[in-house]
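Only a single protein chain was left out; the remaining protein chains are all shown in position.
Let's turn to chain A:
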Amino acid sequence: MTTPELHTLTGAYALHALDPAERAEFERHLRACPACAQEVAELSATAGRLGLAVSLTPPDALKERVMRAVTTERQLPPAVPAASRTGSGAGRRRAPARWALAACLAAAAGLGGVAVWQHEEVQDARAQAQAAQDQARELAAVLSAPDARTTSGKLSDGASGTVVVSRSQDRAAFIASGLPKPPAGKAYQLWFDDGGTMRSAGLITSSAATQSVLLHGHIGRASGMGITVEPAGGSASPTTNPLALMDFPA
C-alpha cells in the first residue's frame, strides 16, 4: 500500500475495521507519523463516544464476579517507572492537530518534515511550561492551605527537609535545603509511606540546592514520606536506603 493510501486508514483503524495484515502495516506507519497518531487518538476518542451512547446497566452479579476474580489476577508491571510521569495530567495532553493529514503527507514526502517536528517541539515545550505552571499553582495551594502543617528533619547527608501537608487537599509538598547534586545518572525520588510500603511520589527534577516540590499523587493513607537516590528515570520501588524518612504531622 502506498503512503497516501495508508493515511486514509486512520478511521478504519480507530474502528478496528482493518484485518490483521493491514493493521500491522498501518501500525508500522503510525510510529513514523506523529500527526497520524494524533488523528487516530482523536478518532478513537470519537468512537468511544459512540460506545458511551449505548451504555447499559450491568447486573449486580457482574461486579461480584469481577471483584472476586481480580483477587487472583496478577497485574502487569508498568512499562516505564511511575515516577517518570511527574507533571502528567491534562496540561501535558497535546493540543488537537487539525492539520494532521496535510502535515503527515508533507512529512512522508520529505517536504516540510522539519517544520512538522518543529511544530511538535513547540507544542511539547508549551505543554511542559503549562504543566510546570500547573504544578507551581498546586504547590502554592498546598503551602497556603489553611490546614497546612509542617514537620522538619535532617537528611542523612547534612541537608534539611521540611514536609508540608494539607489534609483538606490530600496533598503534600517537600522543601529541601542544602541538597547536594545527585551523582551522575541518579536522581532523588520521593515516596509516600503507606504503612511500610513505599509508593512513588515523583522525582526531584531540578538540581538546585534549595527547592520545593509537590509530591506526585495524593496522600491517601500514607503516614509519612521518604527520599532515596535512584537511577535518573526513577524506580518502581526504592532500591537504596532512604536519606530520610519523615512522619507526616498529625
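Annotations
The rule is simple: contacts are C-beta pairs under 8 Å (C-beta built on N, C-alpha and C of every residue); 3 or more make two chains touch, one makes a residue touch a chain; residues count from 1.
Everything below uses one rule, namely that contacts and distances are computed from a predicted model.
Here one chain is missing from view; checked against "AzlD family protein", "ABC transporter ATP-binding protein", "NADH-quinone oxidoreductase subunit E" or "Sigma-70 family RNA polymerase sigma factor", UniProt names that protein "Sigma-70 family RNA polymerase sigma factor".
Interface note: of A:14, A:33, A:201 or A:227, the residue touching the hidden chain in the full complex is A:14.
Hidden from this view is one chain, which touches chain A at 8-12, 14-19, 38, 41-59, 62-63, 65-67, 69-71, 73-79, 82, 85, 88-89, 92-96, 199, 217-218.
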